[in-house]
Each structure stands twice: as structure tokens, then as C-alpha cells.
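First, the structure itself, so that you have it in front of you.
Missing here is one protein chain; the remaining ones are kept as they sit in the complex.
Order of writing sets the labels: A and B. Residues in every chain begin at 1.
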Amino acid sequence: MKGPPSKAFFVGYFILVLLFGAGFTWAMGAGRFLPVLGQGVVVTVEITLAGACLALFMAFLAALTRLYAPWPLRWLATGYIEIFRGTSALVQLFWLYFVLPQFGIELSAMTVAILGLGLHVGAYGAEIVRGTVAAVPKAQWEAATALNLGGLRTVRRIIMPQALTAMIPPWGNLMIELLKLTSLVSLITLADLTFRAQQLNLATFRTTEIFTLVLLCYLALSLLMTLGIRLIADHLHARYGRPS
Amino acid sequence: MSGSSAVADTAGEPLVRFDKVVKSFGSLVVLKELDLAVAAHEKVSLIGPSGSGKTTVLRALMTLEPIQSGVIYVEGEPLTHMPRNGGLVPADARYKRRMRSKIGMVFQQFNLFPHMTALQNCIEAPLSVLGLGKDEAVARARELLQMVGLGDKIDRYPGQLSGGQQQRVAIARALAMRPKVMLFDEVTSALDPEVIGEVLAVIRDIGTEYKLTMLMVTHQMGFAREFSDRVCFFYNGAILEDGPPEQIFGNARHERTRQFLRAVLEAQ
Partner (left out) sequence: MNDIFNFAFAIQILPLLAKAAVITVEMTLAGFLLALPTGLLLVSLRLYAPRPIGLGATALIEFLRGTPLLAQLFFMFFVFPLWGIRLPVTAIGILALGFHYGAYYSEVYRGGIESVGRGQWEACQALNLGPLRGFFRIILPQAIVPIVPAMGNYLIALFKETPILSAIGVAELMQTAKVIGSDTFQYTEPITLTGVFFLVMSLISAAGVRWLERRVKGVHR
């Protein structure tokens, strides 16, 4: 079975997970947990979306700064990227949550979560942006020169669209990583899916059912995201063809 | 070494002139004090073994490669230097762009913009550089694409076109800028044999229709022989022999030229 799993596999797996989840819930009488877990899912999705926005912003800011800004700013951007990629996400979250208050800056758990994860993922995103822009073939620049298109116009109309198309699969995978990282916010007492699971467990001791459902929820979400990325990437490839 | 048989235009000045141009990549010297003059409306084929410098001539003229010494003149003006205070200084961006607008180039790998349709590829530069209105640019692009035989494919993306079709779009795209000189860098080398003919036919048509000045690096000896006014044989960074096709192909003066032609024609 060569190559990455097909779209059909993910569709089938997703449906299987939903069916199994439903059947399992019904069989184990776990239906009453769904509302609380659902609240957790909402928070998880909220953090993922907000974190993704911050990450996108930081990634482009840092990558473009590194490519085109004067050297002091470039140095800053590189520092940001290296520090946030080089340390643990959890350490970063704990630092924002426990250390900042010692300097009088008290941020809510939600702010820490979005800020910490957004900055962390943004650093990885910056490398994706830089990589895909650099990967646009030099020949495209030469064609633009031959047509006498100016530098800014070339970047805006020729280079960036191609870089953006190439960026989508790695960015998509990064967003799935972000989804998984949100589970860490449970450790700074934010009521996401993982936190709710522990809460419910302490209250009801229906351990197996609760944690199985939690894993299934995360799995369903990440399968859905994987499918989404595949569909977008395939659509773009169909339109524009594979890069030569 | 080069008996330049350039036919000067009525003003006496060649359209393109290389004056002792030296181009090196690090320690490798690719153009050795090259002299070359091309008259207006002249069709010149550049042939020779790989590494002999012929592609570098085109790339230097298109300002894709800087030269180490010597001057390239286009319409009598230096390409990469500006006259100032009686001497020459490196040109600023505006001057370079003005000079560059006289040259157009078609590449071996087509280099179409993959995220734009054939039509969009052809209007992008006229819109932003020449400042044409949208309607005018589209009309011009349609006409050119019609002329290269792709009138019904203007809304296709490069990924949906064959190699020969992509190259024809590339030619239309370059022509849309109305350059004075068109450069063709081995434009059929990346094509399947059966579509080479359609691209060469287009080049022949536009050559006669627009009376363009053309420099073509090519391995298509038959085409070079039949279509060019003049053939330059490059060897080791200099023009070894330069003359009309009948002379080069029929009665070359230098043994090296004859050796090269024998090897190429045997392979074809």
C-alpha cells in the first residue's frame, strides 16, 4: 500500500470514527457526558482558530521581515523564530502563565493560551513561508525580468501567488499540530476538551468511556482537517497543474 | 576572429552591439572580449557546442547576467551604463528598465506563470509596465494568441497546455511588449519532436510579419539554415565563424565549424 493514505481512506475512517463513537456512546450510556465534552470541544476549536490567526500573522510578519527588512529587524525576527521553535510549547505556556505575573503582568488563561500557542506555531509557520517563497523557481523571476516587470509587482503578482499555493499543505499540517497543542492548555486550567475530560473523570469515575470519547473527538477533528487540506490542495493542483 | 558581416541600418548604427564583452562565472571565463553587431531586422542564429557562450550572450543582453567588462549597446545606447559627465557610470534602475523594454526573450523551459491563464500571462506586463488600458491589453493579447494558433485556448492554464502550446503562449507573451529585439534561447530543446515544427512555424511567421530583429540560440540546423540571414558559430567564448547560412553550412572556413556541424547533423 504505497504512498500516503488516499482521500477515500480518510473519508471512510472519519465515518467509522463517527459511527463507532455514536455506537460506543449509546452502548456505554455515555450520552450524558456529551454536553460537557461539547463545551470542551467549543473551547478547543476557539483556541485553535484564534491561535491560527495569530500564527498566520506572526509567520508572515517574521518571514517577510527576515527577507526584506533592515538588519536590526531581521535579527529580531530570527531571534523570535529560533526561540519559539527551540523551546517547548508547554514551557512557553507555563512561562507566560506563571512568570509574567511575577512582573505584574497577569494574563487570563485564555489570553496565555492564544498568545503562547499563536507565537509558537507562528515561528514554525515563518519557516514555511520563507521556504515556499524561496522555492519558487528562479526561472519565474527571470521571466518577469524579461517582461520588465518591476520588483514589487513581480513579488506581488508572480511570486507570492505561487508561494501561497505551495504553502497550503504544510500550513494545513501545522494547523493540525496546533489542534493537538491546544490540549496543553488544560494544564493551565483552561476548560478545553482535555480539561473537561479530567473534570468529568473526577466527578463520575467513568474513566474508560470519557477518555475514549475524548480521543475519538480529537481524531475526528484531525481527520476532518486532513480531508479539508487534501481537497483544497487537489483542487489547486487540478487548476494549475503540478509545478514543473 | 570574427569577420563581422553586419548590414548596418540606414542610420549606420547596428541595433545591438557587443563591444569587447567579458563575462565570467568566478574563475570560468565564458565570454572572451566578444564583439558582435546585429543590424535591425536581421535574423541571426547562434550555434556551437554547449558552454561556448551563446546562451550567455542572450542572457547578458536580457540583463539576466551582469558582465565583467566591455559594453553592450542597444540602439546606440549602452545597456547597463549611463553616460554621465563624459564617462560611463553603472546605470540606475529607471535607465535599466527603459533599456530592457527594448528586448524580449523566450526561454527553453517556457517559464509561463502557472497561476495565470494564457490570456492573463500575455496582459500582465502590458498592463503594469506599458500602462495599457485593460481593453487594449486584452485585445492585443487576443490578437497575438490568435496569431500563434491558440485563439481558442486563451482561458487555459499552462498546466492544461502541451509543451508546444505553452511555448507559443510564451512567444505571444514576449511579443505583447513590442520589443525591438527578440531573443530565443533553445526554445525547441525541451519539446517533443512532433511539436517542434509548430513552434518553428510560429517563429518564421512572426519573423516575416513583424520584421523583428532576432537572435536565436538553436540546435535546429535545418531551421537555422533556411530562416536566418546570418549564422554565428561560437567556440570557447568567442565567435569563431560568422557568415550567411550558405557559407557556414555549405562551405565553412574553419575545421572546428565543420567538425561541429558533422557531429550535429549525424545525430539528427
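Simple rule for what comes next: a residue touches a chain if its C-beta (ideal position, glycine included) is under 8 Å from a C-beta of that chain, and two chains touch if they have at least 3 such contacts.
What you see is a predicted model; the values in this text were computed from it and never measured.
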Chains in view touching the one left out: A
Of A:77, A:144, A:174 or A:223, the residue in touch with the unshown chain: A:223
Which residue of A:34, A:50, A:64 or A:90 touches the chain not shown here: A:90
Selected residue (touches chain absent from view) among A:65, A:132 or A:194: A:194
Touch list for subunit A against the chain that is not drawn: 1-3, 5, 9-10, 13, 82-83, 85-92, 94-95, 98-99, 101-103, 176, 179-184, 186-187, 194, 197-198, 201, 207-208, 211-212, 214-215, 218-219, 222-223, 226
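Simple rule for what comes next: only the chains that are shown with their structure count from here on.
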Whole-Å gap separating subunit A and subunit B, where each centre is the average of the chain's CA atoms: 47
Touching residues (chain side subunit A, partner subunit B) in the complex: 139-140, 142-143, 145-150, 153, 157-158, 161-162, 165, 239-244
Subunit B to subunit A touching residues, read off their complex: 62-64, 97, 100-101, 103-105, 107, 109, 111-115, 124-125, 128-129, 157-160, 173-174, 177
